[in-house]
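In this view, the complex is presented without one of its protein chains, the others remaining in place.
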Amino acid sequence: MAEPLIEISNLKKDYPIPSKKLMEKKWIHAVDDINLIVNRGESVGIVGESGCGKSTTGQMIAGLLSPTSGSIQYHDKNGSTMNVMNKTKQYHRNVQMIFQDPYASLNPRHRISKILEEPLRIHKIGNKSNRKKKIEDILQLVGFTPDIANRFPHELSGGQRQRIGIARALMLNPTLVIADEPVSALDVSVQSQILNLMKDLQQSFDLTYIFISHDLHVVHYFCDKVAVMYFGKIVEMGNVDELFYHPTHPYTKALLSVIPTIGKQKERIILQGEVPNPESPPTGCTFHTRCPLATDLCRTAQPTLQTIRENHVSACHFAMKGEE
Amino acid sequence: MLNTKSIQLKIGATFVSFLFLVMIISLFYLPYEVNYMVVEDRFLPPSLEHPFGTDNFGRDILSRIMQGSQTAFLVGFTAVSIGGIGGTIIGAIAGYVGGWIDEIFMRIMDAMMAFPGILLALMFITVFGSSLTNTTIALGIMSIPGFARIARSGFIQYKQFDFVKAANGMGASHVSIIFTHILPNVLSPIIVAASMSFAGAVLAEAGLSYLGLGVQPPDPSWGRMLNEAQSYITKAPWYTLAPGIFITITVLGFNLLGDGIRELRDPRK
């Protein structure tokens, strides 16, 4: 039976924006009421375009940003529950992050050994010799020989750095790893190497992944479950095969139709316009400004996530239509 | 292949170590007593006895230059320390904490910057009396805003880097993030600014002394020497030349050194 590891309920993040009027505070809703359950051992993908709130969500789960409201709960193996709001060291030990830009995510002034030792130092784990041992073990796991420990990040290629970033995330034996676009900055051949590595590590460390990406191919390949975000909300969520082969939300359909693929030609749905300005969000369904199926209902009433089938929810007034 | 930047560093380092050497020697040995006047030896041109000639009171210029180097180093070092340390702390807090603390700190810095530096120093001297110590403190305070801005922008920039976020995600403390992750990266431009500001401080001291507000006569200072020398520029050109050259070497040396250090501290090199 699936055992929930992370439970996100009604998560919101607002950012203040400068207003033309003095003393008036305006807010944009970067993440708007998200509910998500991540089970132990799963890989959950969060996909969407830039500015949809996927990275903000990831950073809130990692404890890097404080939510405006809502809760993120972490269920430990022994049944106890931690709340991310408390930002305990214990939470950080269990939840680690991998970043997109392998050039910016490693301190350029530190040697690899120092970079990898930092998590152990912060959590006061081990002494000098067993820290060194641990670093060597992890380096081997991600495919390096121990002598790389004396190098600086700039001496490594993008793919090698990303492996160091992964190694750092694993130093504390975390349960959950949040990977924010981990392969977007890499070349195809290196990308496959990193994806393989992440899958291997999932096996050997019993990891749970939250995989944030704009690349639907990668998410489909890598994840078990996926949530599609648009304008701060989850618009469709479900089992990855189910959702990718039978999308019901027009946004998901459009996204899937335009990803470049090799092989079969398919009908492409090209969305008009762009994501609306978050300062003046559209009424009703936020997607109605670009939706080819929009009706008056969509312009006034905001759809909620409704169950389409087992393990598949969609936030569209007409999601059920195609299913009948 | 020859690296132009390393040439800068070499020249800068040579100039600065030369000055430093002069200063050290002056602590133990001076050719003549600096205020020893020989009326009949007024305006002697450079010779073996007086390599830089003598001034309007018949004092040995070389000895006075050497003695003046102590003043220059003292003023430069103290002023830069005050400015550099104070500015970095203020800038780091403003940049790292952000929000209204940043606003308040930086508006104060702006106010200080809006004030002409020399004017601030003059005010300080007027209130606390004119002495070398007061001049130095005034110069140090004057240079705080510059350092604060550099430190602040560096902190803001590096605060957003993924490696800082990663440290945050591991549960690192603020102290650890500031000192192990951000400060070492921000230090380069601060050191460069410090070495250039050293030159600036020496120049400003020379300027203030030139106006008669720094070092009090008869104690020698390069700025005061230049001031006195200008009255006799046609009669004894070497008198202006000596302090002029030393001020130039100092300014140039420290500027080149600053550029060189910037290059040297880049781990990518």
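Order of writing sets the labels: A and B. Residues in every chain begin at 1.
The definition used in the following text is that contacts are C-beta pairs under 8 Å (C-beta built on N, C-alpha and C of every residue); 3 or more make two chains touch, one makes a residue touch a chain.
Convention: contacts and distances are computed from a predicted model.
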Which name from "Nitrogen fixation protein NifU", "Succinate dehydrogenase iron-sulfur subunit", "NADH-quinone oxidoreductase subunit M" or "Peptide ABC transporter ATP-binding protein" does UniProt give the chain that's left off? "Peptide ABC transporter ATP-binding protein"
Where the missing chain makes contact, among the chains that are shown: A
Across A:Met82, A:Ile125, A:Leu141 or A:Val258, the one contacting the chain not displayed is A:Val258
Which of A:Asn173, A:Gln193, A:Asn239 or A:Asn311 contacts the chain that the document leaves out: A:Gln193
Absent-chain interface as seen on chain A, which is shown: 49-50, 157-159, 187-193, 195-196, 199, 214, 216-218, 220-222, 241, 244, 254-255, 258-263, 268, 270-271, 274-275
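Heads up, the rule we're going with is that only the chains that are shown with their structure count from here on.
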Separation of the C-alpha centres, chain A versus chain B, in whole Å, is 50
Show me the residue ranges of chain A that touch chain B in the complex, using the header's touch definition. 59, 62-64, 87, 89, 91-93, 95-97, 99-101, 104-110, 118-119, 122-123, 152, 154, 165, 168, 172
In their shared complex, at which residues does chain B touch chain A? 161-163, 165-173, 176, 180-181, 184-185, 267-268
